[in-house]
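A single protein chain has been removed from this complex, and every other one stays in its place.
Moving on to chain A:
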Amino acid sequence: MGKVKTKTGPLARRPDNSAFKQQRLPAWSPMLTANTVLPFFYFMALICMFLGVWLLLTVQSTKEMKLDYTEAGTCDRCFEKRKNVSNAAQPCSCTVVFSIGKKFKGDVFFYYGLRNFHQNLRRYMDSRDDAQMVGRKKNLQTPSTYCFPFTTDQNGQPIAPCGAVANSMFNDSFVLTYHMPGGRPEKVPLLRQGITWYTDKNIKFRNPKTENLTLPEVFKGTAKPLYWQKPVYELDPLDPTNNGFINDDLIIWMREAAFPNFKKLYGVLNRAKEPFTTGLPAGNYSIEISYNFPVQYFRGRKEVVLTTLTWFGGQNHFLPIAYLVTSSLILLVAIVLTVVWWKFGKNGKNMEE
């Protein structure tokens, strides 16, 4: 009877015998044995060492020159002048001189830098209208409320570009001059265009459709930001195509920095002419600064930076050193582990205790 039951009794409710349901799926579950861990550590140490040395050598070949011009040279006069708000409209220019000991070979990048300027405050970063920046007419006339209180001017005209970010745009300008030994001063040519990313220049920032109108006509009915001296369509007097929202300086400024001390690209050395075809020659230089941007309110500093670049960026000593330190630490750990393993746990000694 029992037999009959097992035979005829259907195993209908018997669960499937699949690897998934029976939890027999194949798996890779490595063990942290000495055979795997120790070689891995040595390997990592080697890789890091290699990278560190390589990076260090690369970094050695870069040149960098930093110059804080807040009160340097003749700029102390302008610094004092800008302390008083009522003088804001008055132009002020000053000159700072410096020299470079060794030639800057290759492409040289010209940055301006600000210290203690918080572009990363939440409300500051929010205070912009990206829809306006891509050229939507509607937002040109009625900017987003995020721009408040830089939405409209006293007359109720909408501001273009609106918001705190655009309003506080850096507006010093620089002229770099090379004083050849025994020669006459030579202006260093800088490429002031083509320094933005493609995606910024062509997608995120666009002028409103002109439709046979000139740029000033398009922006008619809008006001310039409060702190600006020129309207947005006259930012670059030299190149009319570099005006409006697609102005390179504006775009670069609008990409907010993550930390209060930051540098932004101002221009790249134009190597078309002698003596700059191979880079920036050693010698004396002067920078003539049109000193407009006040920093004393927020105890900030201004600086210019000249630097050459390598494949992984500018003169960055941290990365190679970090790699070297990490590598030596890993090596140390690996050696300690090896010793410990050799003495105490070789061949899984503890496992078979």
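Please note the rule applied: contacts are C-beta pairs under 8 Å (C-beta built on N, C-alpha and C of every residue); 3 or more make two chains touch, one makes a residue touch a chain; residues count from 1.
Basically, contacts and distances are computed from a predicted model.
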"Small ribosomal subunit protein uS9m", "Myotubularin related protein 11", "Immediate early response gene 5-like protein" or "Phospholipid-transporting ATPase" - which is the UniProt name of the missing chain: "Phospholipid-transporting ATPase"
Hidden partner chain, touching residue among A:109, A:245 or A:276: A:109
Contact with the hidden chain (one of A:12, A:89, A:238 or A:272): A:12
Touch criterion as defined above, residue of A:151, A:167 or A:222 at the omitted chain: A:167
Chain not shown, touching residues in chain A: 1-3, 5-6, 9-17, 21-23, 25, 27-34, 37, 40-41, 44, 48, 51, 55, 64, 109, 111, 116, 118, 120-127, 130, 149, 164, 167-168, 195, 197-200, 203-204, 252, 255-265, 297-299, 305, 307, 309, 311-319, 322-323, 326, 329-330, 333, 337, 340-341, 344-345, 348, 350-353
